[in-house]
Each structure stands twice: as structure tokens, then as C-alpha cells.
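A quick write-up on the structure given underneath.
Complex shown without one protein chain; remaining protein chains in place.
Should a chain be cited, it is by its letter among A and B, assigned in written order, with residues numbered from 1 in that chain.
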Amino acid sequence: MRAAAAQTGSFAVPARRTSTGFTAALLRKPVAIAALVVLIVLVVAAIAAPLIAPYDPIVQDTAATRQGPSWVHLLGTDSLGRDLLSRLIWGGRDSLGGVALAVAVMLVIALPVGITTAYAGGRVDRVIMSIIDIVMSVPTIIITFAALAIFANSMTAAMITVGVLASAAFARIFRSAVLATRKELFVSAATVTGLRPFQILTRHVLPHATGVVLVQTSLFAAATLGIQTGLSFLAFGPPPPAPTWGGMVADASKVLATHPWMFVPTGGVIAVATLALGLLGDGIRDANAERFTAPIRTRDLFQKPAAVDSVVPTVASPLLSVRDLSIGFGEHSGLTVVDAVSFDIAPGEIVGLVGESGSGKTVTALAVLGLLGGTGRITRGSITFDGLELVGDLRALAATRGSGIGYVSQEPITSLDPTFRVGSQLIEAVRHHDRCSRAVARRRALELLAAVKIREPERVLRSYPHEISGGMAQRVIIARALAGRPRLLIADEPTTALDVTVQAEVLTLLRTVQQETGMAILLVTHDWGVVAETCSRALVMYAGQIVESAGVDDLLDRPRHPYTRALLASNPHGARRGETLPTIGGTVPSPADWPVGCRFAARCPLAVDECRAAPIPLIEAGPARTSRCIRIDALITDTAGGRP
Amino acid sequence: MLILIARRAVMSVVLIVVSSLAIFVLMSFVPGDPALTILGEHATPEALQRLRESLGLNRPLYEQYGDWLFGLIRGDLGTSIFSGEPVAKLIGLRVGVTVSLMVGSVVVIAVFGVALGLLSAVREGWVGRVVDAVSLLGFALPGFWIAIVLVAIFAVTLRVFPATGYVPPTVSPTGWLLSLVLPVIALSIGGITIIAKQMRDSARDVLARDYIRVLRATGLSERRILLLHVLRNAAVPTTTLLGLTAVSVLSGAVFIENVFVLPGLGSLVTSATLRHDLPIVLGVGVVFAVIVIVINLLVDLAYGVLNPKARVVS
Partner (left out) sequence: MSAPIVAVTDLAVDFGSGRTRRRVIEGVSFEIFPGRTLALVGESGSGKTTIGMAVLGLVPAAEGSVEFDGNVIANLRARERRALGRERQVVFQDPYSSLDPTKTVGYSLLEPARAHGMDRAAARTRAFELLARVGLDAVAALRYPAQFSGGQRQRIAVARALMSSPRFLVCDEPVSALDLSVQAEVMNLLTSLQRELGLAMLFVSHDLAVVRQISDEIVVLQHGRIVERGPAETILTDPTNPYTRRLIDAAPRLDRRASTTPETEGASNAHL
């Protein structure tokens, strides 16, 4: 990392460098540091055994047999009066040396083989992979025993054998790590740039695969330590009286009844070493993952709740009514991502919930169904469906899901369980709602598929999700959502993942189903075209708040919030060759950086000091429309920000 | 499906040839004379010569290997250098012990590993922490050490189970079960922690998938989602790992049989190795290879049942 920075380091910019280096990330983990320290201590002690061991490991002292720990013998003595600490320090040479040997052999074979096969591809890859498959099935323990039988109980021979046999599995792991990295776009970019394959390997592929190699190596070392100590426990390797960790456990087991203490330090040192290797592996894995992802900052935002709106987008007799809804993520739900959102949905209307990524639109929609994932929690507010409060009432929520409110998600293919047939998933939903027999449920499933205009319902019922197209899958999802005869359908970007022609079909289907059943739809989308063609009313979200709400014609033709206007203007529809589209400039503030006042102020051409001073409430902006802007008058007279 | 079995069968032949050949090639590097190693330094030259001939040691390596391979086809694994008994007979007497130990452990690992993993995936609190702590211990402590501690507690102190030895099921079914309890526990702890961890990770992964969210939105009960959809999907990667765990249980059995003095293949191969009795090591190697192949086949079959996508590929 640092070497890489040093090469380009002549950028003389006086700025504090934010390090996301691998070593730095690892050193931020106390457990990993502790594991590393333990391993270093064990290795150094084994190497420096002649210097630091307090006693000779083989010299017997018949006057001091089977002692517990004392100041003279820190870890006690064995049945021949030998100092246990000294024997453990010396024994580390055999155990840790054996592990080091096996690891070295494994890496020397597995790394080149893994990298070569990943790069060679084709026939070479297939041949090497079949050899690897066979070697992986070889019973390692028996070949190791054979090596011991042949080479006069030599632990060195055994450890080399373990390393050689394990190299097959690890070559395979390293191969897939390299293959995965080679598919990354930055490797393609380097290829286009004209870098030589070897340069690409050393500069881009290997640094990326280092994490995997280190994690796997530490886990292999831990497993090998188990085998090594197990073998010396069975009296393979250096014969007595030479100290080995496994042999000392065997010694301890002989005096188990009379001197159980001996069991603690002998098993303990193996456990500590294994644990250190395993925890180091975990630490490396986490540190490696961290450096590729941006750190998530959380800040307690409870201290400044936004002003509760006195004007909210209401309707006369709402089916769904959301009031003052706030949602937090992270520890103690401290990171507010949706902030005091209120809106209503009337029976039978299609309402668009529009916003860019990070606006909180999807989170809001999921919260209505109680489907917040991960650490997400509703921190405030109320959601009533048909007069029934859903927040905090699991029973009401369960009764509403599916039968009151249906749900259609963004990715149709991943929204079906891949291990069950389409039919069984559809019938499952029907039977849950109708409590009927399988045969009746099957008939209803066929009706539902017909309702979503699927031509061969029998064939689709028998298919697995991976056997049908994305458009077909989305129809199935809609059919399943209709199984409970919901009065509101929440559709979260239902067409974003689909091709444009399929998208049009699915939107038409949603409109048709809406007319046939009279249900309401809350359509979450980022696409103004979808809003225009599908919805009668829309809510615009920005940085966790609703900033504007109006009928679609009013909203699209006469936006009353600078953000809505700017977002509409940056829509490329109808742009001519070479034309420059108006842009907003700046970026959406992340939840931790929300300002006190208007959240759009930093990017707004009309912003004045008053905008930044205090939270901006929603205000009436005309008949049946609201806007979170105190500069509407200026907006109406200003013609600079919009596109005619 | 038949293609799969046929492919595995071919693989198994290749595997046995490759692993036995590896041992034979290693033998050619042996410094010194096996006959001398067997009979010791005080043996007469005649005795040594007789042993060499009877073992075929004076013939070229490829002839020895060819003989061994042809014997294998006839079901003859040669005779023990040490006792002169047929290797096939020695193995036949002991294979039941190792297989019952292995099957018992794999069942225990599968049941407890999956249950604990699933439980800790949905219960974040203390259940998760207990599984974490036990996992760390199971990972860190060597199986043979755990075995001895189990003997000390349950056999020596509490006298609940027999400390060592094996009772064939034909003699006493309950005795057989009791004699297997401690070895199976000792063999299973490591595997349970591995499977539980994998199961927890896969279950959490599955729980975060879109289809689980959609199933919840359909109104299905959390119990049904967990036991039907999460379990089946999480079982796919877990099955692969269970196969690998079964193979490592086989290796572990070698050590555990020695601790509990069980007359299985592990103790057979250990004593044979200490006496440089290679025909036995080779024979046990063949049996282990066959067991590994059967495990792989079962994993493939289970994979096909659990994962419809894999069916299309094979």
C-alpha cells in the first residue's frame, strides 16, 4: 500500500492522507493484534529456546516430580521431574517448525499452480483441475501415515506430505481468487491501457488476492498444528525424551488421575496457538473487507428532530396513513435515514414515491410492511392501514401483510426462492390466505397467472425460478402479491431491472390489474417517465424528507420545489445532440451530514440565509399540493433553473 | 444421475491407483532395507533373504506394484509383514468400528450443527454468543485432548460411560451405543462448531435475500419461512461443508480410536505404521479412499436434491 503511494507520492498536496491501507486496517483490530503478539512470542520463544528456557528440557529431577505451578517451576513439572515450561518452549520447535514447513510447502506449490491455471485457462486448466480433484480426495491422513512408515517416523516427511496434499485444495482456492479478480473491470481497464500481463498480475491481481491467501494460510496453519500435535501425541516424530507438544499431552494422559494439572499447560499451549492463528485469519479477513468499503459514519441525531409538519399531504378517507415516520439504522438506530415523513394513500389511487438513491424512498416503503432489514428500526411515528396501527403491533402487521398490503420488489429473479418450483411458491401463498386444499389452491394459482397475462400457466407452475425470464418472474411476483387480494400494492422499482420493452408490459399490467381490482398502488421509482405514465399523484423525497407532493400534472409541469425542478430538468428525454443538460451540482448529503435547515440549500440556486437557519416545514403550495420550500415565489418567477 | 455415479466410479479407480502408486513411489526412496527394519539388526542373513523374497522386495518396484494392483482386483490386499495375516481379513474385522464411529459423528454434527447455527442466526443475543464461545473452544482445542478430558470426567470420575474399549452390537446393542458415546462426542465437537458457523452465516445470508422479504410480505409465518425456505437454501452450501467435515472426521477417528482403544482401522493403521507394516497402511488407504468417494457421491446426490440449478448442470 505504502509502496504504491510512494510511487505516485510526488503529488505535493498539503492534505492529511486518509489511510485505508491493509496493515493499518489490521492494526486497528485489537483481537488481531493480540493474536499476532501471541504468535510472535511463541515463535521467538521456540527459536531462542536455548537462551530463555529456565531448565534443560530432558534433565530429570526425581526430587521434584508432578509439581503444580510454583515460583521455581512456573508451570510445574512432569512425572520425571522435568520443568514443563522449558519442555513447552523447546517443544515449540518441533510443532511450530513442522507447521511452518507444511505451510511453506503448501504455498510453494499452491500459489504458482493456482495462478498458472487461472491464467492458462482452456485445456491446461481442465487437466490441472482434474488432478486437483483427485488429489483432494486422497485420504491425507493415510498417506501421511505411509510417509511416517516409510521414512522412519520422520515428522519432517509427514509435514512435507501434509503440505503437498493440502496444496491441491489451496491451489483451487487461489485459482478462484485470481479468476474472480481477473473478471474485475479494473483489470480490463489495465488491459486496454496496454499493460503487460505480468504487470497486471503483480500490480492489480495479486494485491487483490493477498487477503484470501493470508486468511487461507492462517487457517491451514491452525489445522496443520492439530495434525502435527496429534501425530506427536501418537508417538510419531522425535522419540522420547525429546519434548513435543503432542507427546506432552500423551505424558499428561498417563498421570491424568493423579496429576490433572499437567493437562492444562500442555493442551493450553496448543489451544492458544491454534486460536491465535484462527483469530489472526478472522482479523485479516475483516481488515481486507474493510479497505474495499467506505467506512460508515454514524452520529446521534436524536438531539435535533426535524420540525413536525403541521401541513401534510392528506386525503379524505385514507387507506394508508403514515404520520411522522422516522427510521434509524446502525447502533441504537442512531443514524436517521427517514425523517418525520407523513403521507396518505386513498383507496384505488396510484401514488408515485420518487427520489434518487439515498433519499429514503425504499426504506419508507419497506417500513410500511415492517420489512426493514439489518439494524433498521422505526424510531418514531405511526402507520395506520384501514384504521389499524401497524407500528409495534406484530399481530396487526402479520394480518395485514399479503392480505391488506401486497409487495412487489425490484429484482424479480431474486424475489423467488430458487429451490422451490414457481407453482409451490404460488400455491403456498394462496393456501396461506385462503386456507384451502391443494387442489383448490392450484386452480386459484392458475387463475392468478391468467390474471397477470401469462400464456402457459401450467408450464410456468412446473418451472423453477431460474428457468423463467425476468419479465415472467415479475408477473409471477405480481400474481403472488395478488393472492391475498390486497387493497394496497407496494411496488418498489418494479421495472428497474427489466428491459425497456418488458418494462412497458409490466407497467401496463400493473395499470390493468389496478383497474380490475380497484386496489391502490404505492409505486417507488426514480424514473419520471414511469411516474408520468402510471401515477395520478406523486411524493418527491430528498435526504430522508418529503420535499414536494402534488398531482402528477402539477408536479411535472409546474414543480414547486427547486429540487423537483432541477431533477426534472436533468432528465435526458428529448435532449438534442451536443446539448448540455442542466445539472444540480454538489452531492446528496449523507444522513450523518444533514444540515439543520433546508437539506437542499447547499445545492439550491435560490437559497437564502433563512433557508439554512431552521428546519423548513411543508407548506401549502396550491390546491392539494405541498412543498418544503420557503422560496416558492422566487421559484415561480425564476426561469434559470428549469428547462422549458 | 447415472452419469454422475459412473463418473464417480471412474474417479474412484483413478484415485486408488494414484494414491497407492504414490505410496509405492515413496517406498522406492526409503533409505535402508525394510527387511532389516522389520527383523532388527540381529537377524541372520538367511532370515533377511527369506523375508525379502516372501515380501517380493528383491523384485523391481513396478512388478511389486503390478502384483499388488492385480491382488486388489481379486480382493486380495496382501498379507501383513508383521503378523502374516491377510490384510483384507484384518480390515474386515475392524471396518465396522470406524464406520459406526464416523456415521454416528456425522449424524450428531449435522443435527446439532444445523440446529445451533439456525438458532444463533435468528437469536442475536446470548445464544449467538454461546455458539461463538463454544466455536472458538472447539476450534482451538485438539480433539485428542478433548477426548482425554471426556474420559477423565465421564468415565473416571462420574463413571457414566466406559472409558475405553468397544462392544460389538451383536454382543450388546446398549453396550455398543454406550461405548460409542464418548468417542462420538470427542469427534463431533470440532465439526459441530464448523457446521454451526457455516449454517449461521448462510442462514443470515439467506435471511437478507429478496425472496425472504417477499415471503414475509406475503404474510407467511416466521417459523414457516425459517424451517422451509431458509433451512433449505442455507443447506446447499452447508452440505458441501458437511461432506468435507465427514472426511476430516475420518482423519480424526484415527486419533480418537487410539485414545479410546477402539479396535478400528485407525488404531490398526497406527500400530502398523509404528511397525512399518506397509501392506496394512496401503490396505487401509484403499478403504479410506472408498469411504471418501462414497461421501463425495452422497454430497453430490444431496446437492442435486437441494439445489434445482445443479440438476440441470449434471
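In this section, a contact is a pair of C-beta atoms (placed from the backbone, for glycine too) under 8 Å apart; a residue touches a chain by one contact, two chains touch by 3 or more.
Just so it is clear, the model here is predicted, and its values are computed rather than measured.
Would you mind listing the shown chains in contact with the chain that isn't displayed?
Over the full assembly, the chain not pictured touches A.
Have a look at A:Leu581, A:Val596 or A:Ile636 and name the one touching the chain we're not showing.
Missing-chain contact among the listed residues: A:Leu581.
Which of A:Met106, A:Ala166, A:Ile327 or A:Ile350 touches the chain that is not shown?
Answering carefully, the residue with contact to the hidden chain is A:Ile350.
Check each of A:Pro54, A:Pro112, A:Gly373 or A:Gly529 against the chain that is not shown and name the one that touches it.
A:Gly529
Footprint of the hidden chain on chain A, which residues?
So the residues of chain A touching the unseen chain are 1, 4-5, 7-8, 10-11, 13, 15, 17-18, 20, 22, 122, 184-186, 188-196, 199, 203-204, 207-208, 291-294, 315-316, 346-350, 356-357, 499-501, 503-504, 507, 511, 514-515, 518, 526-530, 532-537, 551-553, 556, 566-568, 570-585, 587-588, 624.
Methods note: only the chains that are shown with their structure count from here on.
Please compute the C-alpha centroid of chain A, do the same for chain B, then give the distance between them in whole Å.
Measuring from centre to centre gives 34 Å for this pair.
Could you pull out which chain B residues touch chain A in their complex?
These residues of chain B touch chain A: 11, 14-15, 18-19, 22-23, 26-27, 29-32, 37, 136-137, 139-145, 148-149, 151-152, 156, 208-211, 213-221, 229, 232-233, 236, 247, 250-251, 254-255, 258-259, 269-270, 272-274, 276-278, 281-282, 284-285, 288-289, 291-293, 296, 306-309.
If we count contacts the way the header does, which residues on chain A are in touch with chain B in the complex?
133-135, 137-143, 145-153, 222, 226-227, 229-230, 233-236, 246, 249, 252-253, 256-257, 260, 263, 267, 270-272, 274-275, 278, 366, 369-371, 373-374, 398-403, 405-407, 409-411, 414-421, 428-429, 432-433, 464, 466, 477, 480-481, 483-484, 490
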